[in-house]
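With one protein chain removed, the remaining protein chains of the complex are shown where they sit.
Now for chain A:
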């Protein structure tokens, strides 16, 4: 419903899905994300842009606590998912990641698993029961527009696909665990232009049901697919607004300089 409403009234501000307040992240002594406060609207695409090393990937990985797997990394601050602080000591990060899924820069299907098993991997590895695995596989592969290409070879290894197909398989794998938020860390930067176009179409479709946060180097991509945009620079959030506002009427001169290619 809300997706429909937003088509009618693009100015309506959606509910926040994620509320980040005063988030800091460090690698050992390096302070890479500095005091970020930001609300990610529900069922929208929020793009994080900025030059290399501005902390945008680290920020993204703080949202599902994936940065904790990097030795020496830590974070401070609050990330509220529907009002629940994901950094509270009682939170199990593994459980959190079933609600906040992630797609990586490099397609990483499990090499020892078939296409089918890759889609089911989240359930199989977690030991959760799936009522109709065949239907789930078909639904998820259809969602990423991969079904027609692979339906006759679901038993083949996931790594036998092209890299664009592999990346869509990885997205299907995330969808299968039914997350609410999907974090995309430069999901098409390792892909060719056609595969990139597929991924962008997919992002457009997914935002009807999911909240998406997209880190990208590619400003055109951010302009094409995102509804909101955050510009990061040297670990700071410089500006956050609707994408059309940022592109047409940025408030900060650094944002304008970056968008017009004066630095970055």
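As a working rule, a contact is a pair of C-beta atoms (placed from the backbone, for glycine too) under 8 Å apart; a residue touches a chain by one contact, two chains touch by 3 or more; residues count from 1.
Methods note: contacts and distances are computed from a predicted model.
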Can you pick, from "Hydrogenase maturation protease", "Sodium:solute symporter family protein", "Phosphate transport system permease protein" or "NADH-quinone oxidoreductase subunit N", the UniProt name of the chain not shown? "Phosphate transport system permease protein"
Which listed residue, A:43, A:56, A:116 or A:173, touches the chain dropped from view? A:173
One chain is left out of this view; which of A:43, A:56 or A:98 touches it in the full complex? A:98
Among A:106, A:139 or A:224, contact with the omitted chain is made only by A:106
So one chain is hidden, and I want to know which residue out of A:64, A:143 or A:211 touches that hidden chain in the complete assembly. A:64
By the document's definition of touch, the residue of A:37, A:126 or A:253 touching the omitted chain is A:126
In the complete complex, which positions of chain A touch the hidden chain? 64, 66, 69, 71, 94-98, 101-102, 104, 106, 108-112, 121-122, 124-127, 170, 173-174, 177
